[in-house]
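Rest of the complex left out; these chains stay put.
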Amino acid sequence: MVLTKDVDHPDHCKQYFDSIVLVHQAFPALRLEDVDLRAKFLKYEVNAPVIITGMTGGHPEVYSVNEKLATIAEVLRIPIGVGSMRPVLVKRGDTAVAETYKVVRRVARDVPVIGNIGAVNLPGLDERVFIDLVNEFELDALAVHLNPAQEVVQPEGETGFTVEVVEAVVRLAKAVKVPLIVKEVGNGLSMEAVSVFYSKGIRIFDVAGACGTNWVSVEKHRLPENDVRRFVAESLSSWGIPTPAAIVEARYIAPDATIIASGGVWDGLRAAKSISLGADLVGLAKPLLKKLLLEGYEQALKFMEAYIQTLKTVMFLTSSRNTFELRRRPIVILGPLLEYLKQRGVDVNEYVMAR
Amino acid sequence: MVLTKDVDHPDHCKQYFDSIVLVHQAFPALRLEDVDLRAKFLKYEVNAPVIITGMTGGHPEVYSVNEKLATIAEVLRIPIGVGSMRPVLVKRGDTAVAETYKVVRRVARDVPVIGNIGAVNLPGLDERVFIDLVNEFELDALAVHLNPAQEVVQPEGETGFTVEVVEAVVRLAKAVKVPLIVKEVGNGLSMEAVSVFYSKGIRIFDVAGACGTNWVSVEKHRLPENDVRRFVAESLSSWGIPTPAAIVEARYIAPDATIIASGGVWDGLRAAKSISLGADLVGLAKPLLKKLLLEGYEQALKFMEAYIQTLKTVMFLTSSRNTFELRRRPIVILGPLLEYLKQRGVDVNEYVMAR
Amino acid sequence: MVLTKDVDHPDHCKQYFDSIVLVHQAFPALRLEDVDLRAKFLKYEVNAPVIITGMTGGHPEVYSVNEKLATIAEVLRIPIGVGSMRPVLVKRGDTAVAETYKVVRRVARDVPVIGNIGAVNLPGLDERVFIDLVNEFELDALAVHLNPAQEVVQPEGETGFTVEVVEAVVRLAKAVKVPLIVKEVGNGLSMEAVSVFYSKGIRIFDVAGACGTNWVSVEKHRLPENDVRRFVAESLSSWGIPTPAAIVEARYIAPDATIIASGGVWDGLRAAKSISLGADLVGLAKPLLKKLLLEGYEQALKFMEAYIQTLKTVMFLTSSRNTFELRRRPIVILGPLLEYLKQRGVDVNEYVMAR
């Protein structure tokens, strides 16, 4: 459904991404092959700062999907996340369920594999469950997703995003040996949201802004025709923080954190813009899944290769040897992004200097 | 006619409402059910700050329309207004006419019921008429509408919006025991218009801005083909103050007044934006009537439920426990609204802090 | 041709006119009939500050066109101009030619009648010719048009817009007993152009900005298929100063002059905006001619009545008793007009206060 129905944020924030102009350098002072995309992430050295963020898992029929995504990650040496591991916790001992996740680690041996769990479900659960999970599934990090908009319109949504959730996240962070990543699922992290978890020691954030898949629209289609929440979902079809704005929101509040830009970061040019704007890595989810399911493994792999090659090309054309240099290169920020940031209290010139 | 012909303001001010961005909070720090929409209005505690503003009354065939609107108001516990009560005054003693209004009070027992009269017709009338009216119809407030644009293009329009009108309003306010509400009908209240009545003690304003129904366009269709006023109406098809601008115009001049935002505030997201921008309550008229007449009572009720549920959801997603908190949460104001306000002398940063 | 082919400025400067927002006053503090449109112009008291600017004359077949336009002017008591009187000078003694102009004065007895001549043709002519012309045709003023863009693309265009032209205009102004009006024909007067003639004592300007008919495009159709000037004309299809900008350009340089706003000022709302922005009167040409030729005298008259009635209505709705008050009422100037004016060195706030 997420692949066929129109469930994306309208226009994919074209205006917001067009607000960012990277300056072409006719004399890059380097060769394409000098561009080094390698990045350190979760103790691994990966080949590109590009993450396949968490999508599937749980249903036995997605086993092979995860297997293929993991193969792509392993072949390209890039990090990969899995979908929510709630099914594992709910169906303890069901090996078919567990295997849909384990296959990722098995295949993607040499890159970070990231577990996934909903923040709102944590308060009811014992941390030891996660210590075991991390061990058993050999996870390199655990992504905790915040998805209040999705929960509101979900058939059995749970909306208790209370202080107990923060406490549970903190307890979890202390209990497990691997880092926690706080992420959204497509409506974006704000300064305020990042601040809550940054102040408690979380140092990795995936902004998952409102420029790609909109879960509110996805969930709409799962609701009965006459459910009031369908109308709610319709009014919120473009709800959320545009990804470029969310990148700055996060970086502004968490200058030393690892920021992952995702949510409609669907080609290498957008990836370069996101990194230039302040992200350390980019993530993408739906377009890769779509390629895989509609066109098969080979095309999906090629899509990712092209994505990375485009990022590399833009870095070359902006005279950037690596992502560190990319963030030092000139960036032009126009309205509406410029206006948005001003109104949010960000001194854009200062931000651009400091990013 | 108002339901079938295209008589709305072009585009419903999409640009102006898009100028207002509420910031999604991935961690709202509350649960959906913690959001408390209750509001005090006219000595009642209502379930949501949403008013069904005055539309019909007078013609015996609208009896059942008003009955159903009142049922919705009563079921949802929200305030309701009736259409202009001029017919009652003109046809004294005609019980069929009176009943079309009385049914509202009879059905909507536990919520504010608001009477309605045109300001321009007041000078000719004795206040005692209204004392009786308020008593007989058990009104909780009396809405006095200013509709100069409509009057100009009305077949027998009366355009005497002179100082006598203000005097009559003031006399009326003193005579009746219930509060007076000064409202427009779809072209918006300006700072100047609010100021005139605020300085005379009026403390409730319904801005009825130019983003929903445009009465000038409605009236056009009632004029003979060759009437010069048809051409006038055509040139004025988008005349008036956009609702978001009108909200600020009113609040800026009347900081302690009760401001009702209406005029194209047709979904819960626009309602939330209006309140965040400075309104206390929102009002809507045409879309509810349309649902009722075209799809029946059940769908109309569901429409209103969804409207309120969307407002509640947006408050949840902006981490607002109530409308007071909603007004304290971050708001981003972009052009053209930003430019409009600057040019009107409003220091937007200061306004945002003080709202 | 000018009526059928698409020879207007693209979009009629929608963006520039939308840049001007007049603020609706729900309480105008007057009645529609209190609005007084009367204006003093060229020693006449006319019924509205609306001029039918110069178009036709010369060809005997336009006799009846001018007769009807004059009838409209006389019936509505508004000023009227005639087309270029060059044919009279070229064909001295040809009464058929002369009559096409004289009919205007004969019919429009009680309103200003304005003669017309191209500035670029003046240097070759003796002022006494014009003294006679003014007497013989009983003109109340003489409009001298500047049309360099038109001349460039005209089959036998004359482009000598040199200092001799200014000298000839000055001599002419001194010679004739009636005021001179300097006007464009649809590409707009700039500060610089106004300044040249203002400094020499001219006190009436018709800006004729680039929002209505574009003569460059008109002339294009008269050129042979392969004429290089056709290509030139195509590149200049939107050349010129948008009328709203031109109004401010003129007023800024000539604070005490009489400024006529024309060029796409094709409805009463645009008329009101133009006056609010600083014009004393408005002018229109093509739409009236079009109505007349395509729909006849009755519809043309009605069109003008509606135009004036719309202007009156907007004045009423902005609480303006007369055009003087209209210029004192709030005006909101947004981009691109705002940006244009800033870049031209106009302090917009100051301008708005002083207009």
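To keep things simple, chains are lettered A, B and C as they appear, and every chain counts its residues starting from 1.
Criterion: contacts are C-beta pairs under 8 Å (C-beta built on N, C-alpha and C of every residue); 3 or more make two chains touch, one makes a residue touch a chain.
None of these values were measured; they are calculated from a predicted model.
K.L.:
Looking at 3 placed copies, how big is the full complex in copies?
P.N.:
4
Here is the rule we use: only the chains that are shown with their structure count from here on.
K.L.:
Among the chains, which one keeps its Cα centre farthest from the Cα centre of subunit C?
P.N.:
Checked the centroid distances; the maximum from subunit C is A.
K.L.:
Taking only the C-alpha atoms, how many degrees of rotation bring subunit A onto subunit B, rounded to the nearest 5?
P.N.:
In short, 90 degrees.
K.L.:
So what's the Cα centroid distance for subunit A and subunit B, whole Å?
P.N.:
Roughly 43 Å separates the two chain centres.
K.L.:
Where the centres are mean C-alpha positions, what is the separation of subunit A from subunit C, in Å?
P.N.:
60
K.L.:
Find every residue in subunit C that makes contact with two or more other chains and list them.
P.N.:
Residues of subunit C never touch two or more of the other chains.
K.L.:
Where on subunit B is subunit C touching in the complex?
P.N.:
Going through subunit B, the ones touching subunit C are 119, 146-149, 152, 159-163, 165-166, 184, 187-190, 192-193, 196-197, 210, 226, 228-232, 235-236, 239-241, 335-336, 339-340, 343-344.
K.L.:
What part of subunit B is in contact with subunit A in the complex they form?
P.N.:
Residue positions touching the partner: 21, 23-33, 267-269, 302-303, 305-307, 309-310, 313-314, 316-317, 319, 330, 332-335, 338.
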